[in-house]
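What you see is the complex with one protein chain gone and the rest in place.
Chain lettering (A, B and C) follows the sequence in which the chains are written, and residue indices restart at 1 in each chain.
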Amino acid sequence: MSIENSTHIKYITAEMTMAVRFSETDAMGVVWHGNYLKFFEDAREFFGTVYQLEYLDFYRNGYFTPIVRSEIEHKAPIHYGEKVKIIIKFHFNNAAKLIFTYEVFNATTGQLAAEGKTVQVFLEKENRTLELIKPSFFMEWENKQSWRV
Amino acid sequence: MSIENSTHIKYITAEMTMAVRFSETDAMGVVWHGNYLKFFEDAREFFGTVYQLEYLDFYRNGYFTPIVRSEIEHKAPIHYGEKVKIIIKFHFNNAAKLIFTYEVFNATTGQLAAEGKTVQVFLEKENRTLELIKPSFFMEWENKQSWRV
Amino acid sequence: MSIENSTHIKYITAEMTMAVRFSETDAMGVVWHGNYLKFFEDAREFFGTVYQLEYLDFYRNGYFTPIVRSEIEHKAPIHYGEKVKIIIKFHFNNAAKLIFTYEVFNATTGQLAAEGKTVQVFLEKENRTLELIKPSFFMEWENKQSWRV
Partner (left out) sequence: MSIENSTHIKYITAEMTMAVRFSETDAMGVVWHGNYLKFFEDAREFFGTVYQLEYLDFYRNGYFTPIVRSEIEHKAPIHYGEKVKIIIKFHFNNAAKLIFTYEVFNATTGQLAAEGKTVQVFLEKENRTLELIKPSFFMEWENKQSWRV
């Protein structure tokens, strides 16, 4: 599948579970498809806490890291009252990009509900220009990780 | 009703209609209650266009106008596929506040779906302190309106 | 204050903390005012887990419990990266209504960020008619609580 093919060799991963908000459902009785991008954001947040690389660390070092690409493939629905489990993987790559993939499970039924991928770039906070080289604070962080293959 | 009692003598008004977004519905098949605050925001936006007093006018004059109070009373549901009509009223008052009330109709059934009220204050953009006196650009705008009673 | 005046003598309470989602902020750099209604929903959800009275319990007993009134008073902003603490109180009352009040704290600064109130009614799931008498499963639940005054 395209999402899997585009991933990279080394990665680190985290797993979180959470509840569905009623406001996230739609008139089909399931989580509205666009809300999976909120789930991905929650998963990145959680990943950042686990691996000590939070949004505000980027910010304090002078960078925004906006999303430049998102993909979601939906496999099964999630209903209100069901739990969500997300496995998030950060994939090492040589460019100044943050590449995450996501597996979202309906933890109540055990089904894979969706797979996804996001790509972020480094934007200098002040003038909002694209940073093409990985910032040093980020490379130091990468060097400290125990990558899996 | 409390929303009506708290309104003021002079007002100006505008009326808009719009469609419900599918993403705004919930698993009960109706517009999720919190989304009425988005409808109110749409109505203020529309009002600002009609009466030449837009958010960015406040901003350029050095102010944010954050909401400090919101109220919604729900009377009837709105379903996906139904149209929404909003009557928004701006109520004159002596304090440095923006007071709007809203009547949200299910334009498909003709029913009053909700009534609401919001109060905004003037916050100086730079240091985010509360402005207690109406800014002059705003008083000039008030003086130009044809108020109804 | 109106929110406090409208509360009732006996209550039970719960307290939760959570993070702000980036998607919940707005261009003023703070949590968008309407998202407090999502926080209130999260708090009710949490309350339901603590006190064994979840949305799906109402549903299984044949009821929806839609919001018919919401109020929010904003006191201080919450920024991305700051934590939120919510104290939710369920107030006993004689009518077939669910009355909750909320205190939302910016847990990072310690400031009271907002106060709020919601009122829910019992709606029969099938024909969506208003239930004027408290359902027996709900009265049994009320009788089991240790109310505070």
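Remarks
We take it that a residue touches a chain if its C-beta (ideal position, glycine included) is under 8 Å from a C-beta of that chain, and two chains touch if they have at least 3 such contacts.
Source: prediction; values computed, not measured.
Of the candidate positions A:M28, A:V50, A:I87 or A:A107, contact with the hidden chain is made by A:M28. Residues of chain C in touch with the missing chain: 22-23, 25-27, 29-30, 32, 34, 79-80. Think of the hidden chain as still there; on chain A it touches residues 28, 30, 33-35, 37-38, 41, 64, 66-74, 77.
Although one chain is hidden here, its contacts on chain B can still be listed: residues 19, 21-23, 37-38, 41-42, 45, 54-56, 80-81.
We take it that only the chains that are shown with their structure count from here on.
Judged by shared residue numbers over all numbers used at their interface, chain A and chain C contact each other through mostly the same positions, with over half in common. Contact counts per chain pair peak at B-C. Per-chain CA centroids place chain B at a distance of 24 Å from chain C. Centre-to-centre separation between chain A and chain B, using Cα means, comes to 36 Å. Between the Cα centres of chain A and chain C there is a gap of 30 Å. Looking at chain A, one finds that residues 22-23, 80 touch two or more other chains.
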